[in-house]
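Left out: one protein chain. Kept in place: all the others.
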Amino acid sequence: MRVSYENKLGSIIFLMVSCLLIVFPLVYEDRNLLIIFTQIFIFAIFAMSYDILLGFTGIISFGHAMFFGIGAYSMSIFMKRFEPEMLYVFLALIVGVFLSAIVSYVVGLLTLRLKTHYYAMLTLALANLFYVGAEKWRSLTEGADGFTFRIPDFLRERVNFYLITLVLMVLVYFALKLFIQSPFGKVLVAIKENEQRTESLGFNILYYKIIASIIAGILASIAGALYAISLRFVNTSVFSIDITLDALLMTIIGGVGTIIGAVIGSGVIEFSHYWLTSLVKLHWIFERWIIFFGILYILTVMFFPKGIVGALTALKRKARHEKKHDQSDKMTG
Amino acid sequence: MTSIIETKNLGISFGNHKAVDQVNFAIDEHQFTSIIGPNGAGKTTLFNLLSGQLKATNGDIFFCGKNITKCSTVERTRLGMGRSFQLTNVFPNLTTLENVRLAVQAQKKIYFQMLKSVFSYKDHSEIAKTILKTTLLVNKDDVLAKNLSHGDKRKLELAMLLALDTKLLLLDEPTAGMSVEDVPAIYEVIERIKEEKTKTILLIEHKMDMIMNLSDRIMVLFNGKLLADGAPKEIIANETVQSAYLGGLYDEYTA
Amino acid sequence: MELFFSLLINGLATGMLIFLLAVGLTLIFGLMSVLNFAHGGLFAWGAYGGVWIYSLTESYMIGVAGAIITGVILGFITEKLIIKPVYGDHVQQILITLGYMLVLGELIKVVFGPNQIAVSPPELLRGSIEIGELLIIKYRAFIIITGIFIFLIVNYILKNTKIGLIVRAGVIDKEMIQALGVNINKVFLYVFMTGAALAALSGMLLAPYAGVIHADMGMEYAILAFVVVVIGGMGNVTGSLLAAALVGISGAFMAYYVPELSLATNMLLMVIVLVFRPKGLFTIRG
Partner (left out) sequence: MMSTLLKLQQVETYIEEFHILQGISFEARKGEVTVLLGRNGAGKTTTLRTIMGLNKASKGQIFFGNEEIQTLQPYEIANKGMGYVPEDQGIFGELTVEENIKVAMKKDDSQSLERLEWILQIFPDLKKFWQKQSGLLSGGQKQMLSIARAYVKNCELLLIDEPSKGLAPIVVEKVMESIQEMKDKTTIILVEQNFMMASRIGDYFYIVDEGRTVYDGKMQELIGNKELREKHLGIA
């Protein structure tokens, strides 16, 4: 049971780091760092939700921003139209989750039968539809200019919000870990590995894909809502392809199909983003930091398709293997 | 005695080409039947019709007396028809045990459970391990399927089929593409399954010695039609079969 | 009636721009089953490259030539560096080309600056011509004529030249064409470069039509081109022309009468085609 052992090790490290992070704001006061960490937690949730699709079910969606945007707008519009109270925060979350679930169900039902490239194309187009929709429906969204809103005082407190997002991320992490170890999760992996075979075992793969995309959509919408709260501002960019690309970059650079990879990817990207933009003073090229990520991403897909986590486990496995090989060589040689 | 699987005038056409044409047969429970015939005779197509990968253009298929012609692959599997594929068809990045466990899970009808770890289904692992023993895959539980040898992959394929615990097994060339040394092991596995006398087996194969030893009955397909059907000895003696194999006018030179 | 024609011409012009983008996509897919998500990036680069040369030389035609050359060069680089390493792996292709799209867009901002650039048509193509009651904007007519001209050339090449014959045969059976002595990889490179050149040309033609160019302009048109490729059928050039005209014209009419739904109609069309006729509306296969 080596695989599950490695899994447990990852989870234990994750839990330990999370505990450290809980204590962190109490001992070290740095507003900037707090904000960055909050961002990381939010995007970690978003990236993990994407990993369910890409890493576990083998679905390439280019429209994940759809759900992120739905969550963000639900929250923002509730905060703007109603009082900035916790009750409405919850209501907004529920509405966002509900809407995402419906949208992902309908989209899934229509499109998940399609082949990979058609599906990717269609989701890209649908997300663009939401983007344009948000731009056109100005009475509700105020278009690309967007709008600011107030949030409950409790959430205005940076440390509170930091802790909430951290706890949510940890919860999502463990919930997903459980999810992928469940019989249902195993079927998802089977679908990614070999769709036809999964079907011939008697599993109805369309149901599985739809449920997976609903779960991913719901989590993405929660991430979107948190994102809106953290900015206290929303505009159409939450529906843009860049948001989907963020999720792609994070999961792929971190390592697809590992959950923890999404978290690591989120951390790496947010931190380097922060660091690279701080270098703008040195050279203007750092304003275009996304280029570095784009290139890094392409190289990762080409040469390390399993990302940071994948590369690390491969290294470890190789070391172990070489040991074994040496022994067996001696035996046969 | 009711037969477990029966076809009535079963056929499929691709354009003008009748790949399977008016095939009628009925197979009794626990019988071991082999299907032989030259390339392009329609053997795999017939399997695809039986297992639901292809839809028949005409005729009907009955499974345990029930007309299943319109049922999907999934439904047929759930009714009790399992099939192996000519190409190796396993989950490459899962371990051997996980591969089989998925099939056990399907058999136990655990479809949408998402809040319980698979490790809490101890019985599944137990069943899976027993099957790995039957299929001569002991000590390979932890190996990723893609790292198995070709022969072991074919065994894994059979193991997954067994795990589904279906009444009927459709085996499509279990020894295809195998190095000569690997063949006896597969033969042994199939023989073991046969000896348990709990399954009805339909086999497509080319290795004649294997077919002769295992089969209760042989069906010969030629150009989509059922050319002959009977006990192995009858088939060997059958002149039409001989000439079908050697291409048309075999007698021209023997006469 | 006047309005009708004006909308029709407007739609056709947009349709032609989309068609130029779709030609490359559809042939690249048909030949090597590569779906290039970065095609919109080549389109944007064509616009920037062309406009830059246009502003330097003050000659629109040289600008157009510049756009085409930009497309050819970029096409060459893209095929060699991005597409070739991931032949045959759909998942990688999809992931890589989308990432490459991102890089292309950002590179534009690095090279040409992040702000949008205003472009106006050359002297000769400004204003409009009157035909009876009808007022036709010259530049739109120019786009339509260019589009049809290109379609005829592409069609001629495909139908009447050796290389065209090879491309058509390659779309049908890649393996057999190699067994007949054709180096398919080389053919594919040429097709890819041609597709990139046409995408770049499309971008350059769009620039004075839209009035401004910006680094993210590729995505919107690329999505329309995807729609067109799907509706027209993968690998089908005539199908793409018809589909592009359909999408362009219906877009123009919808934008006038029900502006809120204009984009939704195209999407709906694509969804319907994908769900019910995944091989495309205009594909007849024997």
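Letters A, B and C name the chains as they come in the text, with residue numbers starting at 1 for each one.
Criterion: contacts are C-beta pairs under 8 Å (C-beta built on N, C-alpha and C of every residue); 3 or more make two chains touch, one makes a residue touch a chain.
No experiment lies behind these values; they were computed from the predicted model shown.
Counting contacts over the entire complex, the absent chain touches B, C. Interface note for the absent chain: among C:Leu74, C:Ile137 or C:Ile177, the touching residue is C:Ile177. Contact with the omitted chain, checked across B:Thr88, B:Ser117 or B:Thr134, is made by B:Thr88. Of the candidate positions C:Ile62, C:Leu165, C:Leu189 or C:Val275, contact with the hidden chain is made by C:Leu165. Interface with the hidden chain, as seen from chain C, comprises residues 162, 165-166, 168-169, 172-173, 175-184, 285-286. Looking at chain B, the residues touching the absent chain are 17, 36, 38-40, 87-88, 150, 153, 173, 176-180, 206, 208, 236, 241-242, 245-250, 252-254.
Note that in this section only the chains that are shown with their structure count from here on.
Centroid distances from chain C, each centroid being the mean of CA atoms, peak for B. The most central chain, judged by the distance from its Cα centroid to the centroid of all protein Cα atoms shown, is A.
Taken together, the chain A residues at the contact with chain B in this complex read 1-4, 178-179, 181-187, 189-190, 193-194, 196-204, 207, 211. Within the complex formed with chain A, the chain C residues making contact are 35, 37, 82, 85-86, 90-96, 98-100, 102-103, 106-107, 109-110, 219-220, 223, 226-227, 230, 259-260, 263-264, 267, 270-271, 274-275, 278.
On chain A, the positions that touch chain C within their shared complex are 58, 60, 62, 110-111, 113-114, 116-118, 120-122, 124-126, 128-129, 132-133, 136-137, 241, 245, 248-249, 252, 285, 288, 290-291, 294-295, 297-298, 301-302, 305.
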